[in-house]
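Note that one protein chain is taken out, while the other chains of the complex remain in position.
So, chain A:
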Amino acid sequence: MTFTDDLAALRQRALAALDETTDLPEVQAWERATLGGKGELTGLLRGLGRLSAEERPEAGRAANMVKVELTEAFAGRQRVMAAADLRDRLATDAIDVTLPGRQPAVGTLHPVTEMIEELSEIFALMGFQTVYGPEVETSHYNFDQLNIPSDHPARDVWDTFLVEGEGEVVLRTHTSPMQARVMESTTPPVRVVVPGRCYRFEAQDASHEWAFHQLEGLAVDERITMADLKGVLREMARQLFGGDRRIRFRCDFFPFVEPGVDFAVDCSVCDGKGCRVCKYTGWLEMGGAGMVHPNVLRAAGYDAERYTGFAFGLGIERLVMMRHGVDDVRAFAGNDLRFLRQFAGGI
């Protein structure tokens, strides 16, 4: 057998073997057995050195041609096999995309918290700073500074929780004490909102809760008017309920404002035509408001001739109830996860 015969036989055998490979590992094994350092072709090529000088160039050229041919054949076969392999993998990896995803445990914020944050942001856009005050409050701030002297029948409107002890200390019945506290510590212009929890000694039912949240608003300056109050409240209603909302003022009495009103916004569900949410009145009652009583301005050391101001207060739980059709205020303190989760996406 000559070198050339051996080469031809090897070429034939190798190409046949390559044809018989069925997957990528087999192709790679063929490459090692044929072209690798210890492979058949490499072994044969070592025999070139034993040939005579005349034979060597011709044999070398032939051997090289076979090597190139086998290398290309290998690359081609490898591509085919890799493609087949990928095809197989994609096929076996297919999933039922309708199976549920892996759920990271995610909690929720309380809807009262969400509403307070939303309101704070709305009022911040109108230049109001959010401030906070104590829940346990002196009757001085809860009543006296707000034009509600002791022995005044107006004190009965707020059924007050009293705290045992020397001084007259109460659970605040409204967020209004912060009106006095803020005015005492700042000079006009004043624009603040005060969210917080308030307490009134009331029997609980679907619309009454003894521990509830309010948001108080206060603006004092040289040119604050009741029209401004109406405008600010309308802006809030527009942001909260969307659309072009209307505000209704009705005369009402709160000792710390004069004139005093209760305010309502036209129902965004029915556009004021009357529906279940607004109890067929067309209006959603939001809270009380008015122009800061001169006695309150004076008690805080402000010049009541020079400054005017408005104040308003609204119930947070009520607002969530109106906007989301919640019909029982007790759900908020109930903290049932089945209720809380309904607002997981924000309110």
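Side notes on the structure shown:
FYI, a contact is a pair of C-beta atoms (placed from the backbone, for glycine too) under 8 Å apart; a residue touches a chain by one contact, two chains touch by 3 or more; residues count from 1.
In the analysis below, contacts and distances are computed from a predicted model.
The UniProt record for the undisplayed chain lists the protein name "Phenylalanine--tRNA ligase beta subunit", from the options "Phenylalanine--tRNA ligase beta subunit", "Probable septum site-determining protein MinC", "Cytochrome bc1 complex cytochrome b subunit" or "TRAP transporter small permease protein". Here the missing chain is touched by one residue of A:6, A:26, A:117 or A:144, and it is A:117. Listed residues A:22, A:92 or A:335: the one in touch with the omitted chain is A:335.
The omitted chain makes contact with just one of the residues A:11, A:67, A:293 or A:318: A:293.
The hidden chain makes contact, of the residues A:5, A:20, A:54 or A:151, with A:151.
Take chain A: the residues that touch the chain left off the picture are 99-100, 102-110, 112-113, 117, 124, 126-127, 129-132, 134-138, 151-154, 156-157, 161-167, 169, 171, 186, 188-191, 197, 201, 210-211, 219, 221-228, 230-232, 234-235, 247-253, 255, 258-261, 291, 293-294, 308, 332-333, 335-338, 340-341.
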